[in-house]
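A protein chain is absent from this complex, but the other protein chains hold their places.
What follows is chain A.
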Amino acid sequence: MSSRVLASTAENEAEWKKRATKELKGSPKHEGKDPLESLSFETPEGIRMKPLYTPTDVAGLDLTTNPYPGLFPYTRGPYATMYTNRAWTVRQYAGFSTAEESNKFYKQNLAAGQTGLSVAFDLATHRGYDSNHPRVKGDVGMAGVAIDTVEDMKVLFKDIPLDKVSVSMTMNGAVLPVLAMYIVAAEEQGVKQALLSGTIQNDILKEFMVRNTFIYPPKPSMRVVGEIMAYTSKNMPKYNSISISGYHIQEAGADASLELAYTIADGLEYVRTGMAQGLSVDNLAPRFSFFFGIGMNFYMEIAKLRAARKVWSQLIKEKFSPKDERTTVEAMAAVLGGTQSLHTNAYDEAVGLPTVTSARVARNTQLILRDESGIPKVIDPWGGSYMMEKLTDDLANTALDIINEVESMGGMSSAVEKGFPKLRIEQVAAKRQAAIDSGEQVIVGVNKFRLAKEEKMDVRQIDNTIVREAQIKQLEQIFAGRDKAKAEQCLANLTKAAAGELSGNLLELAVEAARARCSVGEISDALEKVFGRFQLNDSLVSGVYAASHPQQDLIHRIQGLSEQFLKDEGRRPRILVAKMGQDGHDRGAKVIATGFADLGWDVDVGPLFQTPAEVARQAIDADVHAVGISSQAAGHKTLVPDLVAELKKQGAEDVVVVVGGVIPPDDYDFLYKSGVSCIFGPGTRIPDAAEQVISSIKKKHLKSAVTAQ
């Protein structure tokens, strides 16, 4: 053997550096620098990643002492055998239109290889409104299935054996009526509630942080979470009472460390909530599940799931000292991560609801990974990778710092009330948007390798007027046919229990109400009488977008347009950024608001959940040049024309209306004809949007002088 092979690590490193330096000759960025340093980069999480990892990077990490899955701290997996024995559940999120339509779609999917259901509800249901409520005109049946009473729920699961198929329900606001109706639907199908398996999301903390699909204020909302845990642990032993979701935190623009930290901190808070209900950690924790989002940042996402298991199991052990550490921690970990159950978004998610084709492509992606690729045959193949072990450890430590910060504020409930996590996520989101807009963060097809003309995509179309009318008609029939006194009694009991004048578990009382054919709206109202409806009141970050945008020339040019506008018109361009309907996804609206303000605009920020008339009124009082509607939940075809009509009615037809968000290309013509000036789809760069809106204002608004009417 040659002496080179036997050389010491230090000698090898020196040799490697020499060769690397030679290869980097001629590169203006790297020439003459230490290659290990100059090829390093910093991730959005603030973790320094190197181009090369060696044994020195992992010296002292715990994997060197415990390289086995199924053992504490579960970094390599919650089960000893993992996918070698049992693959993950293939679960696709779906729901739209009426219960009949969704039921048909579910049955097709189950026949095609899907192994569990994941129900998407419409926003009216999420926010506790019946389909006949005036505030939900644009929302019924659009972003999910419309459910008003247990009769809808029965149709939704018709011919689907609920004792065999596990059902996951994304529901956080109207958890009580929806879970109650699921229980009663099963009961009337002949399935006892003890046999039900599946998950209700029931993760209200992240709603206050990012998704805004809440109904009540934080304190009573947490009480509802606790009562559901108490009920399910007593009556539904196979049911997961909570699915703590990092997914939405990531979707709102958080980086991996924030997503990881806030999700785990939420989990700790829920353990405390359950314990306050008299449950033990050994009882509670096995019924927790976690739901993480997986993005394109390959190494980081793998490290995130590995770190999540480790951090969670360590913190549970440390903070709650469970009696049976093994069972508790293992069971918790068992349902942790995208690893035990996987949902793949369809390619058309950014423009609409999945079609049969797009749902198939998404589902088959999973099936190919499971059955063709051979990936499941080896447990945690990343284990022992110098890079992955080091990254997992770094990410876990970064997350622990953030968790400690939250814990020192008194836990997640207090932190959320102070609005702190929300602001932090928004900061990161604004930075990320600047990185995407400038091309620093590449998204193929969006900001790099763009097609001159995108092919038209077929998008599922829902006529929400038909759905709404059908729902209203059915609701009227059910109300007419039920025992009125009984229904009223059930609702009164709920109100009393909420006020503490009657003992009784809220879910138990909701089940009775569901049996008596009380509706989602009625049950929610009965509680709202005591709890109140929560109004969000939060402030926005500013200055982050412009400061972190790497193309300062572009920023200055667009800021110059605003300055010129100020000179010409006597004030800055002014836009109202508004959300209509029950769509609480406000990340887009917020990024636009802070981005436009940074580009020298005066930006009015509308509250969530407005009607078109309310938005028109605010636009008029503030005398804005333009209204920007952000729509993520498919209500635009009803709500946007209504807004244009309202503006006209209130004498402000010269206000420019622009729309952004999830808008299927097929709807563009319809919206333009309705009077919309610009439409900004996913991938629009904010400075481009600002420039276009200014020119639209000049074209339309300034023709008529302020007083010439």
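Rule of thumb we're sticking to: a residue touches a chain if its C-beta (ideal position, glycine included) is under 8 Å from a C-beta of that chain, and two chains touch if they have at least 3 such contacts; residues count from 1.
We adopt the following convention: contacts and distances are computed from a predicted model.
> When one chain of this assembly is omitted, its UniProt record names it as which of these: "RAB6A-GEF complex partner protein 2", "DDB1- and CUL4-associated factor 13", "LAO/AO transport system ATPase" or "DNA-directed RNA polymerases I and III subunit RPAC1"?
UniProt lists the chain that is not shown as "LAO/AO transport system ATPase".
> Which of A:V605, A:I663 or A:V676 touches the chain that is not shown?
Within the whole complex, the residue contacting the unshown chain is A:V605.
> For the chain left out of this view, which of A:N132, A:S245 or A:T594 touches it?
Answering carefully, the residue with contact to the hidden chain is A:T594.
> With respect to the chain omitted from the figure, which of A:E37, A:E188, A:E501 or A:D621 is a touching residue?
Answer from the full complex: A:D621 touches the omitted chain.
> Tell me which stretches of chain A touch the chain missing from the display.
Residues 535, 537-540, 542-543, 546, 559, 562-563, 566, 568-572, 593-594, 596-607, 614, 617-618, 620-623, 650-652, 705-709 of chain A touch the chain that is not shown.
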